[in-house]
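Below: one structure, written as structure tokens.
Every protein chain but one is kept in place in this view of the complex.
Should a chain be cited, it is by its letter among A and B, assigned in written order, with residues numbered from 1 in that chain.
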Amino acid sequence: MTAPLLDARNLTRRYRLPRTSLLHPAPVLTAVDNTSFTISAGETLGVVGESGSGKSTIARMVMAFETPDAGEVLFQGQNLHALSPYELRLQRQKFQMVFQDPFGSLDPRRTVGWSIAEPMRAIGADGDTARRTAEALEQVGLPARDADKYPHEFSGGQRQRIAIARAIVTRPALLVADEAVSALDVSVQAQILNLLMDLQDDLGLGILFISHDLAVVASICDQILVMQHGKPLESGPAAQVLRSPAHAYTQTLLKAAGVST
Amino acid sequence: MFQLADFSVSFGTATALRRATLDIRQGDRLGIVGESGSGKTMLALALMGMAPDAAKIGGRLTIDGQDMTHASERTWQQMRARRVAMIFQEPMSALNPLRRIGDTMMEPLIVHEGLSRAQAQARVLALFEEVGIPDPAARLRMFPHELSGGQRQRVLIALALACNPALLIADEPTTALDANVALRITDLLVRLARERGMALVFITHDLAAVARTTKDIVVMYGGDMIERGPTAQVLAAPAHPYTQGLLAARPDPTVPPRDATGKRRRLPTLPGTVPPLAALPQGCRFSGRCSVELPQCAGTRPTDHAVDPDRSAACHLLGAAP
Partner (left out) sequence: MTRRLPVNFILGAVLVALVVGTAALSLVWTPHDATQMAISNKFAAPSATHWLGTDQLGRDVLSQLMAGARNSMAVALVAVLLGGSVGVALGLLASALGGWVEDGVMRLADLGFAFPALLFAIMLAAVFGPSLTNAVLAIAFINIPVFARVTRGAANQVWTLDYVLAARAAGMNRFAISRDHILPNIAAAIIVQATIEFAVAILAEAALSYLGLGAQPPASSWGRLLSEAQTLMYIAPQLAIYPGLCIVVAVVGFGLLGDGLRDMSDPRLSRER
């Protein structure tokens, strides 16, 4: 058996909260508690939970924006949090991220092409930057000439396509999507979800897909991990979790996602 | 009670709401469903007499038989809170962060209804009880940031109910809330409407939430009301191509993501995006994105065609059928 693309082992992350009293030590919030998961190439893991469940903290640890207090993130067998800052920056081209807010994730003062090429400039790639930017735009269904426009000229859905183009321009192996369709209208959501599936088929991406919406997760994920209050409640193949949820909380999420009453 | 007839709101050449017709009766639970730019929020603001000053208003709005189309701010102040009240998407920003919950709650009762402090407090405690806020006496002394999102939304509902409105407008009240909290808030709205005989207008883009909450539904697109009828029937068998597309695009958690050969299933989509208000087609607003378009769609606005005795949709296809 080949090693998984991403292997997160026993991740724990605690935050110290502001002290409420001079006499007591500052309270500690365990945002993520002893959570493990793996993602293989070409496979999507959905992490479902609501605000405060720790799912965004997981994304930040996998992206190495934050260091876990315990546990490790192995990406292609390498412990990301043990790398030097320089080595980590070079590795970043292989795991990229799509954010929730399509209006906040693009610098309003930079052209779309400039933003898309940023990950390539970071690794010092030159020469074919313009060609790769055009290619990435076409892969997400936008015309290459859009590279010269500014973010405010696009709708929310189009901006999310641009953000995805930036995330795939370095041909990464892993994509982290944190609530990537939550801010979009329903009809646009489906377009973006389909786009992610297309890209996964073409590029063999592993995807960590984080969402509060079980219906969205169900439509795109092979594996599901349900989180609540920082703890993993249940996990397994998507079909199994959806057909026979083991946990009452998962049933609530299913009920909230269902149209049929 | 509330009646809109050919009601329009426009800004220069952009029409935010086009010839809306609506009747709201006592005890109605009406869902207004649409995506961004559909005009659903403009409709809510119009019902509150809060359309922006720059807006040009046409048609007619009557409340209890009184023409409110061009009513003064003063007349509206009499109407708001007592006849119609509203709750918003973001429960945090709707509460003054520097005032205790109790003071925020009691103010309208003391100002509008002339109650004494003690009377107002008793009324607030009863309201808190009604909307299911635990330990109401303690909450009165708290500040908004000390409450959870769900509790804050309950406070706002209590605030909206303070002067016994005949109509409660809820604009995306569950969008900012977590799933199980949202479930409880929609349950609460349904219970309050039933117990009080109050009309509820529930504005949302969330089809699951509208299915749980409302009896009837109006689907909006690009400022037009394009389909209406009993919620269950419309969602089960939508008549307008837009409603059909919207429902199909919504992922169904019971369908496995890969088919038998292991290939990923793609979701049905609506092509394109909602055009900006000023660029909407003159005829059917949905023309240009519609999969079954007729020649007249782009230029001629479709009228309502009955689908069932109590259902209708504004689509040329339904007019063409025998």
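Going forward, a contact is a pair of C-beta atoms (placed from the backbone, for glycine too) under 8 Å apart; a residue touches a chain by one contact, two chains touch by 3 or more.
This is a predicted model, so every value here is computed, not measured.
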Open item on the list: By the document's own contact criterion, which visible chains does the hidden chain reach in the full complex?
Closed with: A
Open item on the list: Touch as defined at the start, partner being the missing chain; which of A:F37, A:F75, A:F99 or A:F209 qualifies?
Closed with: A:F99
Open item on the list: With the missing chain put back, one of A:D107, A:E138 or A:E153 would touch it. Which one?
Closed with: A:D107
Task: For chain A, the residues touching the chain missing from this view - done: 63, 65, 85, 89-93, 96-97, 99-101, 104-110, 115, 118-119, 121-123, 163, 166
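Methods note: only the chains that are shown with their structure count from here on.
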Open item on the list: Could you work out how far the Cα centre of chain A sits from that of chain B, in whole Å?
Closed with: 32
Task: Residue ranges of chain A touching chain B (in the complex, touch as defined) - done: 50-52, 155-158, 185-191, 193-194, 197, 200-201, 212, 214-216, 218-222, 238-239, 242, 249, 252-261
Task: Partner chain A, residues of chain B touching it in the complex - done: 35-36, 178-180, 182-183, 205, 207-208, 211-212, 232, 235, 245-247, 249-258, 264-270, 273-274
